[in-house]
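All protein chains of the complex are present and in place, except for one that has been dropped.
So, subunit A:
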């Protein structure tokens, strides 16, 4: 470029060497219009006293106008090819003071065409990493000879536009990251829940079983758990319980509790011994965050004569199981007196035994069910639960669960805590029991 060139291109020194900064590609396609960018365009026009200004993004040949100020034709002007690089691509702010007399711009459609651009000034929008995102530019239909300070101001406006774009990008990314973090947390909760609950109950010959887990809040994973698993000599172990607390801590404690109960049952299946074993393990876990405790019912199922089962249950601070008898009455299998596990120096566990004859069933549940609020504001309680089951006349494990799920649904927001349900029933064998096909 020579000083006597018809159109003087004023080049400003670039902003030092920024290429050493870590290069992070700015996602130009993600940029969206904003009032701040419109104000930057308006300010650019006002500084030059020119009628048109715009902020464009993207490759010079496919520039996207993201903010504009001035004539209705402005948008049209910025859609024409090549204008942002009028005079050639350059990394610095520059001006074409009279496009008509500059041989490089004289034949440009914007100059020759209806718009008749005579003056053009532009400053590049450059990221800290040196990536050129676009341009803040000013146009006029008259030749102009503004001072160098105007071009300095345009360069400052381009830097402002860059800051605005970075801000908006970081806001978008924060929202996206938060969304991803939330999705991760929900996935973790679901995974934990799947891990903590047996996905399917094993098939016990001569017995029907069903289980369900009702969550009260999608945000806080409760610590309810249950299981049904084989022991030696045709016997089966079962348990249901609830650990203190919510969230990740409760989930970890639930996991520990489940595996302790299963391991303890293999070592000594006496239900009270199993709970005592769990008590010792939980007390050993009291490092930080205070004591950890749970409530649980642990039982051993044993086939008995007459296609029945004997159920021996031990309770540690847990609501009693309810048996639905063949005549339709509902009877609590009381383990009242049994105490919380893991919290008291010498907790007492209470053992009881019952017989489940064909046509009878047993419901084990956690306190979320009986502590749910009824519309009158009181807790549902064991008596009203028993009355509800008796009135529903549910006798099989599946129907029992269906009845309780319906009850929880009808209580709606009154259910303030997670609820685990485990139902067992002894089917009535067909008349020709020898032909029974399982």
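Just so it is clear, a residue touches a chain if its C-beta (ideal position, glycine included) is under 8 Å from a C-beta of that chain, and two chains touch if they have at least 3 such contacts; residues count from 1.
Assume contacts and distances are computed from a predicted model.
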Choices "Anti-sigma factor antagonist", "Sugar ABC transporter permease", "Molybdopterin synthase catalytic subunit" or "Succinate dehydrogenase / fumarate reductase cytochrome b subunit" - which one is the UniProt name of the chain not shown:
"Anti-sigma factor antagonist"
Using the document's definition of touch, tell me which of A:254, A:312 or A:339 contacts the absent chain.
A:339
Would you indicate which residue among A:140, A:164, A:279 or A:367 is in contact with the undisplayed chain?
A:367
One chain is left out of this view; which of A:237, A:269, A:299 or A:347 touches it in the full complex?
A:347
Going by the contact rule already stated, which one of A:56, A:277 or A:295 would touch the omitted chain in the full complex?
A:295
Using the document's definition of touch, tell me which of A:164, A:227 or A:242 contacts the absent chain.
A:242
Considering the entire assembly, which residues of subunit A contact the chain that has been omitted?
242-246, 290-291, 293, 295, 316-319, 336-340, 343-344, 347-348, 367, 371, 378-379, 381-382, 413, 417
